[in-house]
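This report refers to the structure that appears directly beneath it.
Partial complex: the chains shown occupy the same locations as in the complete assembly.
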Amino acid sequence: MITDVTSPRLASKQKTEKSRLEIGSNQLEKLQVIEAKALQDAYKDVSPNFAKHVIEYAFGDILSRPALDYQTREMITIAALTAMGATNQLKLHMQGALNLGIHSREIADIIILVGAYSGFPSMANATNALKEVLNERK
Amino acid sequence: MITDVTSPRLASKQKTEKSRLEIGSNQLEKLQVIEAKALQDAYKDVSPNFAKHVIEYAFGDILSRPALDYQTREMITIAALTAMGATNQLKLHMQGALNLGIHSREIADIIILVGAYSGFPSMANATNALKEVLNERK
């Protein structure tokens, strides 16, 4: 590819264009639970664009935003997923949070706090998810 | 009342017993949005126990727990309420968070993060709630 790049704006566009997938892949892999390529391979026959949107938007545009520090981002993610009862994704992010050094006790406390808003069943299901994740890590 | 209190355990029981309502009232009033007594008066004819449970459990037992620092508690609250679409309570806690010095930009960022999990409608509704709250504060 031969390009005479004389504009910093084009330089940043090139970087940005290439990076949504890269940024998202890096962010996903910080959780140390699944590799971006593995996610893409798992779904390329079923839904070719699924993994692309997850990595580019959810992990690239949103989860990698530096506006909130990384610990806060993970705790907020766990709060939202607990309230929603999204157990599969909750366990994924619990693994990620623990890998990043967030203490399981903090996760337990987030769940109890959220339970006042989303009710005792959601609190119980999320606490069970945490228990399963901790067992898997032994 | 005459009691010979020789047990520290009884001393703490007395403190705890009297304090669930007090602790909860103090915590509620930190939001600087509504006074505990006003809440109780508003509902005493309709549902005598409603305000009691809200203050004793939600604000007393749960929201006042020191396990997470107060900023984190408020941000997690906003995250859960955004995911749940609980607009009334969301606006209340947005007011409280702003009164406690959390920047509106942080709240906006929490909403965008949660929106990846609970969808664009919830993200839009919560952003609108923030806009209304900021307008009310002008």
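Lettered A and B in written order, each chain numbered from 1.
By definition in this document, a residue touches a chain if its C-beta (ideal position, glycine included) is under 8 Å from a C-beta of that chain, and two chains touch if they have at least 3 such contacts.
Every value quoted in this text rests on a predicted model; they were computed, and no experiment measured them.
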Chains shown: 2; total copies of the one sequence in the complete assembly of this file come to 6
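To be clear about the criterion, only the chains that are shown with their structure count from here on.
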When subunit A is superposed on subunit B by its C-alpha atoms, the rotation angle in degrees, nearest 5: 180
Centroid from C-alpha atoms only, then distance subunit A to subunit B, rounded to Å. What do you get? 27
Which stretch or stretches of subunit A touch subunit B in the complex? 57-58, 62-63, 65, 67-68, 72-73, 75-77, 79-84, 86, 89, 105-106, 109-110, 112-118
